[in-house]
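Of the protein chains in this complex, all but one are displayed in their positions.
Then we have chain A:
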Amino acid sequence: MKVTADREVCIGAGMCVLTAPAVLDQDEDDGRVRVLDADPPAEAHPAVREAERLCPSRAISVES
């Protein structure tokens, strides 16, 4: 899995941190998305896919 995030479209809703906190975070300074683990282990995949689905600004992309 390859996880990327578009910080330009991110609106800081935080749904990704709520859903997949081991993989996605909000930047300490500007509150926008940070990818913590671009190639997360298999057990994190369902949560990351849910984070991609829930993101209101479609900032998160997941490739398998």
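Assorted remarks:
To be clear about the criterion, a contact is a pair of C-beta atoms (placed from the backbone, for glycine too) under 8 Å apart; a residue touches a chain by one contact, two chains touch by 3 or more; residues count from 1.
Rule of thumb we're sticking to: contacts and distances are computed from a predicted model.
Between the listed names "Quinol oxidase subunit 1", "Pentalenic acid synthase", "Electron transfer flavoprotein small subunit" or "CRISPR-associated endonuclease Cas1", the UniProt record for the complex's undisplayed chain reads "Pentalenic acid synthase".
Residues touching the missing chain, restricted to chain A, are 9, 11-15, 17-19, 26, 28-32, 50, 53-54, 56-58 (touch as defined at the top).
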